[in-house]
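Note that this complex is displayed minus one protein chain, with the remaining chains in position.
Moving on, here comes chain A:
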Amino acid sequence: MAHVVLKDLIKTYGSFKAVNEVSLTVNDGEFVALVGPSGCGKTTTLNLIAGLIPITSGDILIGDRVVNELDPKDRDIAMVFQNYALYPQKSVYMNLAFPLQMRKLPKDEIDKKVREAARVLDMTQLLERKPRELSGGQQQRVALGRALVRDPAVFLMDEPLSNLDAKLRVQMRSEIKRFHQDLKATIVYVTHDQLEAVTMADRMAVMNGGYLQQYDSPAQVFAHPANMFVASFVGSPAMSLIPLQASTANGGIVLTSAEGWSLALSQPNARKVQRATSGKVVLGARHSTIKLHKSAVAGAIPAKAYTVEPTGDVTFVQAFLSGAIVNISVPPTIAVAPDEQIWLEFDQERIHLFDGETEMALQAN
């Protein structure tokens, strides 16, 4: 296993910048998820690491080797593709043996390794089948087997679970996580599903528009999103982002809505807002940190329930504040009807504040 370093990685297609000055380090044995909406540059970044497309500028290191100009075959990597890319004319056995044959290993050693990989992935009885005779989950497992049979420095995975049905996806998710733990493998994993990234990765790199937005552990990304994009992308339902206007009143800072209500900020929050480039401030709050009241409470803001979605153990209520959708979760014991008048109380300790101009998170210091 080895670490991977990306230094100021840039990939342009004509005037379009697909990957923009991305720098990050994947430590030896670390599971890193590249996550973002489609077109954010995450798959391009992975293909650059693999060497399937040439880089425009920057450096890629695998281990301590600069691999910028190396062919994919010389980078000591293995890749799992979204569509599995199993060789259709070859049996499962030959699919697993192919990377070893390419490396000119002796026949008996190939046989040993293939059977070992098949045993680990529990598909010894499938070895003679052709890929088309396998189910989606089995094909996925063969693809994984073809990657691990060679014991590469780095595993690259391009949305390996997105073609599976929901149940199988959850199962394979834990299998891949287990696989990572057992092998202490360095894995770069591309996904558009923030839940996969949060549940599986040691660190997640959130990308948007070709730029790396934030690179940190899922817990840190969740608790301290660097900007409004990350805040709205990570977490489900998404964090509510309410655009407000900051002003000074009675020595403190108050956020005022165009709808007329206002919110007096606590001291630490006021210090954050003082650092904003303008009076425009966006208030962010996760569904679980907003308290819903059915009668007026001091400091709570009046709103109207728009939709109510009971999911069993929690009920999600949607409301509009200052034109923004606000998600609130309440225990199923609290019955809320659509169009019912409600009052929302924000937890000043747990709200997020963003600069309305730069969209960056406002920090206290």
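Keep in mind that, in the parts below, a residue touches a chain if its C-beta (ideal position, glycine included) is under 8 Å from a C-beta of that chain, and two chains touch if they have at least 3 such contacts; residues count from 1.
Just so it is clear, contacts and distances are computed from a predicted model.
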| item | value |
| --- | --- |
| Choices "Phosphoribosylformylglycinamidine synthase subunit PurL", "Redoxin domain-containing protein", "TAT-variant-translocated molybdopterin oxidoreductase" or "Binding-protein-dependent transport systems inner membrane component" - which one is the UniProt name of the chain not shown | "Binding-protein-dependent transport systems inner membrane component" |
| Given A:P88, A:G251 or A:P331, the one touching the chain that is not displayed | A:P88 |
| Chain not shown: contacting residue from A:A50, A:M172, A:A319 or A:V336 | A:A50 |
| From A:V5, A:A33 or A:A78, residue that would touch the chain that is not displayed | A:A78 |
| Touch residues of chain A, complete complex, unshown partner | 50, 52, 71-73, 75, 77-79, 81-89, 98-99, 102-103, 130-134, 136, 139, 146, 150, 163 |
